[in-house]
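Below is the structure I would like to discuss, written out as structure tokens.
Note that this complex is displayed minus one protein chain, with the remaining chains in position.
We just call them A, B and C in the order they show up, numbering each chain from 1.
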Amino acid sequence: MHIGLQHYLAVSMLLFCLGLLGVILRRNLLVIYMSLELMLNAANLALVSFSRFNNKLDGQVLVFFIITVAAAEVAVGLALIVALYRKRQSAHVEDLTSMKL
Amino acid sequence: MEAINNLISGGGVEDVLFNVFAALTLLCGVLVIANPFSRSPVTSAMFLVLTIISMSGLFVLLHAFFLAAVQILVYAGAVMVLFLFVIMLLDLKEEARRNIKFFWLIGGLVSVGSIFAIFIKSLTHNYFEEFASSSKLPSPKLEGDTVALGKLLFTQYTLPFEIVSVLLLVAMVGVILLSKKKLE
Amino acid sequence: MNMSLIGLEISVIGLGLVLMLADLFMPAERRKFVGYAGIAALGAMLLFSFADVGTCSIAGTAFNGSFINDGISLFFKRFFILAAILVLFIAAEFSDRFAVGSVAEYYSLVVFALAGMLFAASANDFVMLFVSIELITITFYVLVSFQRSKLASLEAGVKYLILGALSSSFMIFGIALIWGTTGELNFTKLAAVAPQFETSKIFLLGVLLVLVGLGFKIAAFPFQIWAPDVYQGAPTPTTAFLAIGSKAAGFVLLLRFLFTAVPSVTMHWGKLLIILSGITILYGNLCALPQRNIKRLLGYSSIAHAGYLLLGVAALNAAGQTAILYYLAGYLFTVLAAFLVIALVLRHLDTDDISGLAGLGQRSPLLAATMTISMVSLAGIPPLAGFFGKFLLLKSVVEAAQATGNQGYYCLVFTALAGVVMSLYYYFGVVRMIYWSKEPSDMSPIALSPAAKLTAWICIMGIFWLGLFPNSVLVLAGEAAKALGK
Partner (left out) sequence: MKNEILPWLILFLPLFSAAAITLFTLRRKTVSSLISISAVVTGFVLTCLFLSANTFHPTVTETTVNWLTIGNLSIDFGLKLDALSLMMMLIVTGVGGAIHIYSYGYMHDDRSMARFFACMSLFTFSMLGIVLANNFVMMFIFWELVGVSSYLLIGFWFEKPSAGDAAKKAFITNRLGDFGFLLGILMVWSLLGSLNFGALNSIVTANSAALGCGATLAGLLIFCGAMGKSAQFPLHVWLPDAMEGPTPVSALIHAATMVAAGVYMLCRTFFLFEHSPEALHVIAYIGGFTALLAALMAIQQNDIKRIIAYSTLSQLGYMVMAVGLSGPTTAMFHLTTHAFFKALLFLSAGSVIIGMHHEQNIWQMGNLRKKMPLTFLTFFIGALALCGVPPFSGFYSKDAILALALEEKNYLLFGVALFVAALTTFYTFRLFFVVFFGQEKSKEASHAHESPLVITLPLVALAVLSVVGGFIGVTNFYGSQFGAKHASLTVMEQFTHPFHDVFPMACGIGAVVVGLFLAFKFYKNAATDPLPAKLGALARWMANRFYFDELYEATVIRFHDLLAQSSDWFDRWIIEGACIGLIRGGTDLSGRALRLVQTGNLQTYAFLFVFGVALLLYFVLVK
């Protein structure tokens, strides 16, 4: 058996779904956020492997942008979580239900 | 003996390395979201760092050298350190083992499982097999090194590059606004 | 490559920087004027985009086809600038609720979000799509949680952040799959090769995942769940901008993606779009029925309106696209009118309960009239803008039904009309509260600044103009829709 694109993609998809599970099942906002990073990384892996097998570099450029944007997003997101923690003394999703119905 | 021969002759090293890195990536990924031994965010963060590092190994296998470096420098080096800082700052305790609602667990597993099934099913779809078998690993004409990426980035993708700079500015302003200790 | 095509975007970003810096040199109590200066500059840009002398209105592409200026992008750019102007007016009225040191930042963030929307209007490849949508979204994370002394604002911010990042992940994975199978990032080039991938499941998977991301932006079923909470918690000017700017940006990208990038796939998805549109309409209207919180109510109603707008997408014809543009134009004035009133009346109250509007008929006849006209237009009663937009959308669906013989379209028309009837109940509940409520607690007259009066009048005029003389905007919208091809 030769390692081909499919194998890389399978890994990427598995990773993506792992991230998804983390988002759904974990309650700590920070861990949820890490799971989201996992999902983004899965997309990066898919792009890089496609880039290799398509013989085009555009995918890698896109990965570069994704990493940059993710960094910005993480910065804002963590600031937000910190601000919330200061206000509410909690980083658990169950404690954030003042608005509903 | 035969195995070693295979390994030396037919690109087998890459295959082995792929298996190793892929397994590492996935294993650490699992440990990020569900660690049987610790539910502390710090453990999750550390395993995420490991995931990222092993993934950069995969990047190297795919000849994306620049991104492999960026992955380690930016992701593992900067982003994850940020995470760890925040975790320390907030002094987060271990996530209490609240009793998991069975309904959510099953529902979540089923829906994510079905998404995964659809993913894999589309991977093995007829078109794709053809595509994958016809294009065996091509010899890399384009190496994902700094020069090649830089050229593309500053010709074809100048505009998004500039927009991302605005985005970073916004993020900076946003972070300051959200975390400034005192706003009179 | 004609760099002057992005003149408008460059000036908007420049304006954002200037506003941010202006904060340093202005005494705290005069920062309201930073907003007015921003409004004036944006107004100048709006006029400039209509004048023939400007090059920003020239059609063409730049940056190897990744940036495109055509009818639809120009239409949406004007739309976004107008929306930003009105939002800045609302923000200026609302600014006393922000921490003093951060008012100018708020204005500049609004302007940066506007820049993101302008880029979105011109995006012609996936990189631009991703980057511009992220610029908008990340700016909105900050804008939503801007009142960080209020828990609701932060909570809304976190909800928007997590779900937004989730949808981004789906979208980026979809982009990866599309690019991987076709090898094209550019929409125009993709359209040429897409037909041969129509049977590839992995390609279709990619298209669907991109739709997930865009569906989140426009709050369409099943990705509508965030809207009410975020609308409720966010500061009112942000909610207004979210309701109109962010949603319209989602729609322009959706239109581009569906009709320029993958038209051959879209043409098979009439049924899917019909179902999504119908459920979105019903969900929004049904949930709004028992709602007492006015901002939340508008959140649900915005879901319903996303459903109405999807009618035009589901019709899969030029008439539908024209109708979307027209409807959005009407929606702009209508929604901003409503949020203007909410911002002015409820800013000193702790709750957003509908009862806060009680006695408005006596407290401020102008605001009462503005809110009433807005509600009546949202309910789709002639001769206001809302009616005409709905009429156009329904008409395009009926046309589609005739052209394709798909009975589902008739069901969709029925659903939409049923939704309209339901919506009367809660829209007129608001009107009733304004004029016919028993013993309002506070009967003090509301003093209005000249700027607030001006904004109210602009909105009223816009609603009436679009309802009574639809031809002018319709021609623009028709021209714009031509740019999409099919």
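General observations
Everything that follows uses one rule, which is that a residue touches a chain if its C-beta (ideal position, glycine included) is under 8 Å from a C-beta of that chain, and two chains touch if they have at least 3 such contacts.
This is a predicted model, so every value here is computed, not measured.
Interchain touches from the omitted chain, evaluated on the whole complex, reach A, B, C. Although one chain is not drawn, the whole complex shows that of C:L394, C:V430, C:C459 or C:A480 it is C:L394 that touches it. Screening C:A191, C:M267, C:L417 or C:A451 for touch with the missing chain picks out C:L417.
Residue-wise, the contact with the chain that is not shown comes from C:A288, picked out of C:I178, C:I218 or C:A288. Think of the hidden chain as still there; on chain C it touches residues 158-159, 162-163, 166-167, 170, 201, 204-205, 208-209, 211-212, 216, 221-223, 225-226, 228-229, 269, 272, 275, 283, 285-291, 319, 322, 376, 381-383, 387, 391-392, 394-395, 398-399, 401-402, 413-414, 417-418, 420-422, 424-425, 428, 432, 435-436, 438, 470-471, 474.
Listed by residue number, the positions of chain B touching the unshown chain are 104, 107-108, 111-112, 114-115, 118, 121-122.
In the full complex, chain A contacts the hidden chain through residues 20, 23-24, 27, 32, 93-94, 96-101.
Criterion: only the chains that are shown with their structure count from here on.
Chain geometry summary: the mean Cα position of chain B and that of chain C are 33 Å apart. Separating the centre of chain A from that of chain C, both taken as means of CA atoms, is a distance of 27 Å.
Here the spacing of chain A and chain B, counted between their Cα centres, is 8 Å. Looking at chain B, one finds that residues 119, 123, 128, 131, 156-157, 160, 164, 167, 170-171, 174, 178 touch two or more other chains.
Contacts with at least two other chains are made by residues 9, 16, 19, 33, 49, 53, 56, 58, 61, 65, 69, 72-73, 76, 80-81, 83 of chain A. Remark: chain C residues 6, 13, 16, 20, 62-64, 66-67, 99-102, 105, 108-109, 112, 115-116, 119, 127-128, 130-132, 134-135, 138-139, 141-142, 145-146, 148-149, 181, 197, 199-202, 204-205 touch chain B in the complex.
Remark: chain B residues 11, 14-15, 18-19, 22, 25-26, 29-30, 32-34, 41, 44-45, 48, 51-52, 55, 58-59, 62-64, 66-67, 70-71, 74-75, 78-79, 82-83, 86-87, 89-90, 92, 95, 98, 100, 104-105, 108-109, 111-113, 115-116, 119-120, 123-124, 128, 131-133, 135-138, 140-142, 144, 148-149, 152-153, 156-157, 160-161, 164, 167-168, 170-172, 174-175, 178-179 touch chain A in the complex.
By the touch criterion stated above, chain A contacts chain B in their complex at residues 1-11, 13-22, 24-28, 30-31, 33-35, 37-38, 41, 44-45, 48-49, 51-53, 55-58, 60-61, 63-65, 67-76, 78-83, 85, 91-92, 94.
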